[in-house]
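Before I ask anything, let me first share the structure, which is written out below as structure tokens.
Removed: one protein chain of the complex. Kept in place: all other protein chains.
Presenting subunit A:
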Amino acid sequence: MTETLDELARGLAGVLPPGAVITDPVRLRTYECDGLTHHRAVPGIVVLPESAEQIAAVVRLCNEYGVPFVARGAGTGLSGGALPRADGVLVVTAKMRRILQVDLADRRAVVEPGVTNLAITEAVREHGYYYAPDPSSQQVCTIGGNVAENSGGAHCLKYGFTVNHVLALEIVTPDGDIVTLDADDPGYDLLGAFVGSEGTLGITTKVTVRLSRAPETVTTLLAAFGSIEQGGQAVSAIIGAGVVPAAIEMMDALAIAAAEAAVACGYPAGAGAVLIVELDGPAAEVAHQFAEVERICRDNGAFELRTAAGPQERAAVWKGRRSAFAAVGRISPAYIVQDGVVPRTALPDVLASIDRLSAEYGIRVANVFHAGDGNLHPLVLFDDAEPGAEERAGLVSGRILDLCVEHGGSITGEHGVGVDKSRYMPKMFTDDDLDTMQLVRCAFDPRGLSNPGKVFPTPRLCGEVPGVRRGVHPLVESGRAEQF
């Protein structure tokens, strides 16, 4: 550890509870990566604060020493967003997991950032409420991480992403002030700007979430198709018919095989693709839509349709889908989870191109996706023991993103940019776009201490060099911005 970090660690111990500052190298290393394991850095210091005040104190000390800091929730991120800094402090919110307030009359709950997504639903379920955004990782990922990534899940097609369900945030700004951002605040939508900022605009310390009323009826249909194209056409037809399902999820044969190996989900044998369509709402409406969806699936070649009767069967249908990412571990020694978006209509084209890439590079790709909004999660499988396989898989994975951009889509649907995709940002945005984003960043974090090195491709402008910046800002110099 450098002298600065040494000194900082002593300072941190003074503002945190006993045992909350980790400096032992063996322990530090267990924090070296998030869910994306090929980006690794052993953090300089790890702290485990228990309150907003403690986080503010940590951030102020970091400012004092000019040391960067990175927030971390459960470390399930898939873009290296919580990748630590060897010269910095990793601020872990895992001990801040109290549900502070549940207000059913106002349909809101106030929770600490380390509360898991699912814990919120569990706390209000018996009263007929739930927290709507449902990433597959909901049992473990934290609400603080969800806010940072604007996470979504299968049901976001109908109900929207995290940003649609956060009513207010308490944050510690990059210079150590505790501030509240509220959806009802007049003026700029700072709350909107903060959600999805991947830890670069400050650390969330309290989240007020919207609670949704559990729907009157839920019906889940599992449809098996001979091919992924048929499944894709069914999706387009369903949306085209004006039905907005709560969720439409698709898995291809390889993904099904993995899920089957992991959780024995018992999907129809011989399926080239399965579609999970969930409808919810008032009983009459659901019944009507259900008939429609069933007809469309059959028209598009579904060879088996199953309806889940009751919560247990529904859970069984979802089990396969939810476990899919982690389950490919059963059929492949290593894999890359990709996350991209394409317009729904481009799905068949893009899938065919992915197939071609897969054949060309000799790399298997399993496809799992939120078909309703065109959010693809190709799982690029490889054997890390085979020389060159990892590079080829990386190429395939990158080419898939190219496909998304070429078809007018996006390089990320919900996993964020982090370190992993920052290099793809120039494919989607011009330099001017990126500079404008940087201005927002600089307004919050002029010293660039809050999760530097993430989101933006190259160390640019204000943010990317830790320590106090000297001299005139290049944007100011070029006359494009004013310094406040």
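As a working rule, a residue touches a chain if its C-beta (ideal position, glycine included) is under 8 Å from a C-beta of that chain, and two chains touch if they have at least 3 such contacts; residues count from 1.
We adopt the following convention: contacts and distances are computed from a predicted model.
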Which of "ABC transporter permease", "Sulfite reductase subunit A", "Glycolate oxidase iron-sulfur subunit" or "NtaA/DmoA family FMN-dependent monooxygenase" matches, in UniProt, the chain that is not displayed: "Glycolate oxidase iron-sulfur subunit"
Absent-chain contact - pick from A:325, A:361 or A:382: A:325
Touching residue (missing chain; options A:61, A:74 or A:342): A:74
Selected residue (touches chain absent from view) among A:114, A:372 or A:416: A:114
Sole residue of A:140, A:214 or A:257 that reaches the chain not shown, by the stated touch rule: A:140
Which residue of A:35, A:372 or A:453 touches the chain not shown here: A:35
Contact footprint on subunit A, counting only the chain that is left out: 22, 24, 26-27, 29-35, 37, 48, 74-76, 92, 94-95, 97, 114, 116, 137, 139-141, 261-263, 323, 325-327, 329-330, 333, 335, 384
